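Other chains of the complex are left out, but the ones given are in their true place.
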Amino acid sequence: MTSHNKLSDIPVRVVDSAALDQGTAYGKKPGTYDAFLTEVAPGTPCGEFMRRYWHPVALSSDCTTTPMEVRILGEDLILFRDKQGRPGLLHPRCVHRGTSLLYGKCEDDGIRCCYHGWKFDVQGNCLEQPCEPQGGLKRDAARQPWYPVQDQYGLVWTYMGPPEKKPLLQQYDTFEELDPGEYVDANDMGRSLGGIGKRFISPCNWLQHWENVLDPAHVHILHVAFSGYQLASREERPTRDEPWVFEYVKDGVKETNVSYYDDGRRVDRVFRCRFPTEKRAADPYFRPGRFFVMGFCTPVDDTHVMVFTVSKFKKGEERHVQLNFGGKSWDEMTPAERRAAPGDYESQTGQGPITLHSEERLGTTDRGIVMLRRALRKQIEIVQAGGDPAGVIFDPTQQVIEVEGGNIFTDPQPAPAGN
Amino acid sequence: MTSHNKLSDIPVRVVDSAALDQGTAYGKKPGTYDAFLTEVAPGTPCGEFMRRYWHPVALSSDCTTTPMEVRILGEDLILFRDKQGRPGLLHPRCVHRGTSLLYGKCEDDGIRCCYHGWKFDVQGNCLEQPCEPQGGLKRDAARQPWYPVQDQYGLVWTYMGPPEKKPLLQQYDTFEELDPGEYVDANDMGRSLGGIGKRFISPCNWLQHWENVLDPAHVHILHVAFSGYQLASREERPTRDEPWVFEYVKDGVKETNVSYYDDGRRVDRVFRCRFPTEKRAADPYFRPGRFFVMGFCTPVDDTHVMVFTVSKFKKGEERHVQLNFGGKSWDEMTPAERRAAPGDYESQTGQGPITLHSEERLGTTDRGIVMLRRALRKQIEIVQAGGDPAGVIFDPTQQVIEVEGGNIFTDPQPAPAGN
């Protein structure tokens, strides 16, 4: 007998269907992600939504007279500071013949391209065309594409949207009202992911990082039970929790956790996502008081996110939030150590570049995630319909945002009934 | 005169066509490969054929309580072993929110996802959903996609096809019948390619590796005349060969070589490809006896293949098959050394990720290749027509395969007439 059976010779075989393997991966359909909520390039629904807000792009201290490449919302740009101290954010290709302004030189009033010396100010105006007759008679037509930028809280912020929709750059009361010895400082090293010392870019979609804020279950499992007290120690943590409460607020979604210690102390803790990428998480070490740190998850592109944080410190009493990996920073860990004690970086990038929403099976613990996505979808639809999304500020009297909540402790009292 | 000639000014030139270059590469059409025989992803003709058999995926000793990423037939999977010793092979994305189970922790009865602690057994059943009410009321709906696995001969084998077509995992008489002191051992280091010491993945299509078994000419050229006795030495080799004989057998293609030594000894040697990826090659050092090593070319994806071998050894008398590169292993060679003395790795990957079948000019020495491809095509067509391909075993009385052939020597006798 050879392998050249006739097709008509195929024998019949009886199968006991009760004994068959159930739920195997055979025939599994490929998963898909929700592009509406995740993609940020120009012209995409979420990208246009993002382009209605200011975003931090770099530390102010990194924005110097040495030009720097940045990538924000899928766009490559050159960040620099002229010698008068004004920050500038320009399209990288010189409008003349396209050489990157990365090789440009910063002068008092702008940046000069290396190739033929055209000079542009921080608003892209062409100031000089050295080899052209009379320094360039058509200089005005040679506008270098640019974005407005501002320094605030140690960060450079940009607005990349339609000019007629440019809002005010929001401020926060907690950073505006400083007691003696207090100061505001920013970092971009991804401390909450365990990073340390240098600019940190995480290779996953921005939403995977952002929505994690409203996922209290992962703190109990990932950071405590699984990888072992990466944040608060056993002693710092309360021992009894009321059910988590999630609510829509005008500019995002808010979560409130009420917990009790054995000695009767109660702590009310707030977690909050504010459009488009702001995150506030009650201090994980249960240190009392209002929020003193605020995060911003700037989308680099569809599959990368940067995390900037702004913190209020008291000189000599700096409080950081940093995952604890047995004394190492994330950068110092081996792949095997990261596998053995994963943190936010592993759990978020472990979902893939963009998680496959079609494959999720959300549970009751995912209530915050569900609400955040629903609220985000609504805001994107508002932008699509021509409206202004929640949280953009045009009225100068509204420019300062009140930051309430954090870890608010109250003294021992009778425990509430129920739960 | 400028370069702005008018098109009508083009001069006429007389060409002597007899003097023209013939056969240059100008105008050569791009080549194509035969996807029907080579591609292995889910839903492809060959991929579905492959999914009717068991395949080795890793050494049993590498399948531990530390989860491991494997890629088989174009699918990424997580291999692990629970603390009861049961191997498991699961889809990598946790069915809850998609974090990779690479970061999971193995427990007595399954693996627990790092993010929210859902636990799955080796059949994907969800055992726990810690933060959900009552441990998860809808746990049954949260089945993690899985594939059945079995340990055998030092390897973990999986079946990735339709459950109602799952055959028995084949056994081999030579590995079932062990004399005192004999044992069976597996390796994945690509010894036949010259590799040593670690898991070896070769960057070319599986078929390029497999069909090489039925290509006796390359042994004479590549391994002897060209690169110089990479296998048997001059002394070990017979001096006269009868024409090679190829034949279709029920589960593949078989080649028989009959050769003679100067002293009249005759050796009958068998080479054999059995569906879907099994290969048996008579010991290249002409060591007498039946096959003691069997190979399996597991497709990693369309452009990568792993080679597993199972060998029967006698304790203290281990016989390996390993290309000889002047005392070095392939890993230790420089690129220049590999170029100067190429072996199977270079000749197979040198054909490209998937060889371009449209560009081949097959000769009489390629008879085995032609027959193997023809037989393979037939089996794929049988699967497409709803049948069972050759070599799948459903009858337990047929589970043990008889392994005949190898290097069979016979004493001096008169040389046959003819040839």
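The chains carry the letters A and B, assigned in the order they are written, with residues numbered from 1 in each.
In the analysis below, a contact is a pair of C-beta atoms (placed from the backbone, for glycine too) under 8 Å apart; a residue touches a chain by one contact, two chains touch by 3 or more.
On a predicted model such as this, the values are computed, not experimentally measured, just so you know.
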item	value
Number of identical chains forming the whole complex, with 2 shown	3
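Methods note: only the chains that are shown with their structure count from here on.
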item	value
Length of the line joining the C-alpha centres of subunit A and subunit B, rounded to whole Å	45
Touch list for subunit B against partner subunit A, complex	42, 51, 66-67, 75, 77, 90-91, 93, 95-100, 102-103, 105, 112, 114-117, 123-124, 129-133, 136, 138, 141-143, 145-148, 160-164, 166, 248-253, 275, 375, 378-379, 381-382, 385-388, 390, 394
Interface residues, subunit A side, partner subunit B - complex	1-5, 7, 10-11, 13, 15, 17, 20-28, 31, 217-218, 220-222, 225-227, 339, 342, 346-348, 350-352, 355-356, 359-366, 369
